[in-house]
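Here is the structure we will look at, set down as structure tokens.
Here the complex is missing a single protein chain, while all its other protein chains stay put.
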Amino acid sequence: MSVNTFGRIFRVTTWGESHGPAIGCVIDGCPPGIALTEADIQAALDRRRPGTSKFVTQRREPDAVKILSGVFEDDRTEGPRTTGTPISLMIENVDQRSKDYSDIRDKYRPGHADFTYDAKYGIRDYRGGGRSSARETAPRVAAGAVASKVISSLYGAKATIRACLVELGGIPIDRARFDWTETEKNPFWCPDAGTANKWEEALEAARKSGSSLGAVVEVVASGFPAGLGAPVYGKLDADLAFALMSINAAKSVEIGAGLEAARLTGEENADEIRMKDGAPHFLSNNAGGVLGGISTGQDIIARFAVKPTSSILAPRRTITKAGEETEIVTKGRHDPCVGIRAVPVGAAMMALVLADHALLHRGQCG
Amino acid sequence: MSVNTFGRIFRVTTWGESHGPAIGCVIDGCPPGIALTEADIQAALDRRRPGTSKFVTQRREPDAVKILSGVFEDDRTEGPRTTGTPISLMIENVDQRSKDYSDIRDKYRPGHADFTYDAKYGIRDYRGGGRSSARETAPRVAAGAVASKVISSLYGAKATIRACLVELGGIPIDRARFDWTETEKNPFWCPDAGTANKWEEALEAARKSGSSLGAVVEVVASGFPAGLGAPVYGKLDADLAFALMSINAAKSVEIGAGLEAARLTGEENADEIRMKDGAPHFLSNNAGGVLGGISTGQDIIARFAVKPTSSILAPRRTITKAGEETEIVTKGRHDPCVGIRAVPVGAAMMALVLADHALLHRGQCG
Amino acid sequence: MSVNTFGRIFRVTTWGESHGPAIGCVIDGCPPGIALTEADIQAALDRRRPGTSKFVTQRREPDAVKILSGVFEDDRTEGPRTTGTPISLMIENVDQRSKDYSDIRDKYRPGHADFTYDAKYGIRDYRGGGRSSARETAPRVAAGAVASKVISSLYGAKATIRACLVELGGIPIDRARFDWTETEKNPFWCPDAGTANKWEEALEAARKSGSSLGAVVEVVASGFPAGLGAPVYGKLDADLAFALMSINAAKSVEIGAGLEAARLTGEENADEIRMKDGAPHFLSNNAGGVLGGISTGQDIIARFAVKPTSSILAPRRTITKAGEETEIVTKGRHDPCVGIRAVPVGAAMMALVLADHALLHRGQCG
Partner (left out) sequence: MSVNTFGRIFRVTTWGESHGPAIGCVIDGCPPGIALTEADIQAALDRRRPGTSKFVTQRREPDAVKILSGVFEDDRTEGPRTTGTPISLMIENVDQRSKDYSDIRDKYRPGHADFTYDAKYGIRDYRGGGRSSARETAPRVAAGAVASKVISSLYGAKATIRACLVELGGIPIDRARFDWTETEKNPFWCPDAGTANKWEEALEAARKSGSSLGAVVEVVASGFPAGLGAPVYGKLDADLAFALMSINAAKSVEIGAGLEAARLTGEENADEIRMKDGAPHFLSNNAGGVLGGISTGQDIIARFAVKPTSSILAPRRTITKAGEETEIVTKGRHDPCVGIRAVPVGAAMMALVLADHALLHRGQCG
């Protein structure tokens, strides 16, 4: 794993800044023969696209993906198929409005990477956050769509990955009312209609006051076999922790019972096992579907907390590049809660982790 | 990164099972010319050694480390020095008592990796957990000691990494009484003497009843420069998440304010910046010393939750390898709270991450 | 190193097929602050471009490179500068004439990868060789141009990499007349004007008869310091062997005296050392500038043999995908000696190897 590449055998390298000509990624190691069209990937991208409600940034990008390589079609392939060679995906940046960002050229926005990029590189594309922009997550979602096709080719339609918000602005969902179908019916990917209403109220208030709120995303993979993952430095949960913490603004990752597991006794925490329909059946899932770094066959469950958007209208104290004390107000088009758009990104990262481990497992264990 | 190797340029590959002849690691990429003796490493190992109190397993291992390569001494080197070639470390297993584990050969212990190893590999060294034993963390601590020497050679004595327990059995420390010197005075690495007493009571009760408790470890790196880390898939916090989640029994990782960051508003969460003594000075540290995946120069703060020990005396329902329903009682010598021994392991993993990023930064940015 | 990525810290991932929309690469790990424009890269690409003489394919591609990310310019950067983030380069394919290749859809061309791609992937973009087209070397040359900028930033203008043909159609150059300036004066990169004339005659005869010839390329890096490379699996010469053998149609790689070294005695082969101007000075260079995998400070010298172009007009016996015996004549626009165009590719690969090792060395050894 290099610093802009994710994965061991199904490898994704992303590139691009918010305000350059384009962003994209190269996927290396995708198996051959998988049906793949731009429309397959576009459908996933459309789910994370800005501009779809007042709670996400009004920057309007069509985010139209182009497949530049790795797919071939002739009359014998029944539509475009992957060839096993690198799949290059590109999304052109079209709505950039560079002028909006002229103010942050010299001032470091608190909570942003402005200061640290300058400290590391001595140079920084300050327009829209450059490489640290949430726009970098678009190629991840595109790559995740390809990973999902790989997963379906291996495990069929029963293997699914879904994500939702389970907390926003400190308000948790009511687990008793959890319903995946609700997530498509509100602008928050909220699985509980009642809580969605409360979130709308809280977020509207934050938005109006120029503030922002944090959130917690939950990602669940179902229908995957036992045996994916590896010991020590290839643990499925460690890879998920890396993958989810690599998402912009993420500050924590939990697997299964997560932090609460540390508050249980050994008896409470142990997921007991019985047989059901001839197969092992766990009576609970505090483990989140992973034991010793390897999948148990249960749902694989991970959560990550997203801090409140750092770009806010309230003035904050900061310094300039030259070391002068000043204040900054971050204008422009920003999401009052970046956690919302992190939901499809979290699902994409889970897909990347599982596609990679599925192929790695097939390589080592047949 | 392969599945038993950690790091990009300072790379550690660990090997070994609990009940094989030995365990160890190979460190590749260590800079040359660094003073290093077995005693340096032994000191770190002694801090995680079992058998030092009634709250850690009574298995008695001297855990004597041997340096098999990569270090050279003659009359011009002023003591043994690293040569820049691979450093091979070995710790022989001496107190194995294989008979203790004969019962778990066929039964899957809930909360353990028994079931998943069999699902993945079809074969399993069941003695003492084999490769998934906490014993695998000994080589990590040994490697961490070498990483610490690298760090000192780069940043001097001011760069320190410390770790402690901040919660045990659901009882948090009192942050107002936090004192690093206390961590050496009780068997829990507790930085708050008052809370240590409460933990002792709770853990003694758990131990007597054959139960176990979870804990939360905090790791703090101080004195490191801004600029370590990398964007996207080389983020310092993502690497820390991987490193800490790869520790046995870890179920969550947090950076800085962590999960609580999701409950703050944008104004509350933003760490404002002023100048102090001619250098940037942050007025708070919700970020945990990392912005955009790169260090800010503040303390780097990470926490991870450790589930309660899965090996407990209370009988638990499970199945056999053959698919028959049964019960299991895990006898043998076990820690009532594995979180205690995870403290030096967490510090070691932080050292590995920072040594690797320090060298990677020097490589790319000079 | 993955299967489409080259390098450890300066990493290049190439993508693209001969007849897709575009080809390109992503460079990860380039240091920040290096002046870089599209014109810098274009100059290198123009040196390998087809259509520049009757001895290279008449396919006319402008091969215009676009920098899609990783470079930033404002009024403080004195022209565009690398930012330390991934540099994405793209070259659109414009002169494709897919119809030329319809015949090879079902027949396997001897000496080509048609058969093996089908054996491996079960699917193949047969248009123009797809991923195995020599067109894939364009992104290598582009990446090599960036690597050269890195090298200059580290070692100044004295560090140069040059390449030439030293043999064509079995006719070697006369070493006594070796003159680098000649390489720019003939269409063969031949350093010896007299031999160039002989090559022209031989190649013209081959071209007219629908045949093709092989060649040997020599690459020489001068002005690099001692100490680049690493023992065992990071040897400079092993990396060069990989890099040069990865070039299309390469069949051998030699370092320094190469194969002839095996015909010398120990006394003849040993490069003796004296002091000159206060620095170590080798009296010969059979080693080719590499001892124990690490550079000596002498010229680094490598050669690779390129087989004759496999696409020839003479009919050859082969089979179809369905396993029927047949014959094939490869029409279309082809180079009678692909070795000519391999010259700038060889230089580019040397640049990639040395840039990577220079940064790796700085990382490990400071």
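Order of writing sets the chain letters: A, B and C. Residues in each chain are counted from 1.
FYI, a contact is a pair of C-beta atoms (placed from the backbone, for glycine too) under 8 Å apart; a residue touches a chain by one contact, two chains touch by 3 or more.
Being a predicted model, the structure only gives us computed values, none of them experimental.
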The listed residue (C:V216, C:I340 or C:L354) that touches the chain absent from the view is C:V216
Who touches the missing chain here, B:P32, B:P187 or B:G210?
-> B:P32
Touch list for chain B against the chain that is not drawn | 2-5, 11, 13-17, 20-24, 26, 28-29, 32-33, 66, 68-70, 72, 74, 77, 81-88, 90, 105, 120-125, 130-131
For chain C, which residues touch the unseen chain?
-> 1-6, 8, 14, 108, 110-113, 115-117, 119-122, 131-132, 136, 167, 169-170, 206, 211-216, 225-235, 237-246, 250-259, 261-275, 278, 280, 283, 286-288, 290-297, 305-312, 314, 316-319, 323-325, 339, 360-361, 365
On chain A, the omitted chain is touched by residues 8-9, 29-32, 84-85, 231, 359-360, 362-366
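Following the convention adopted for this analysis, only the chains that are shown with their structure count from here on.
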If we define chain centres by averaging CA atoms, which chain lands farthest from chain B? Would you check?
-> C
Length of the line joining the C-alpha centres of chain B and chain C, rounded to whole Å = 45
Shared-contact residues (touching 2 or more other chains) in chain C | 29, 32, 84-85
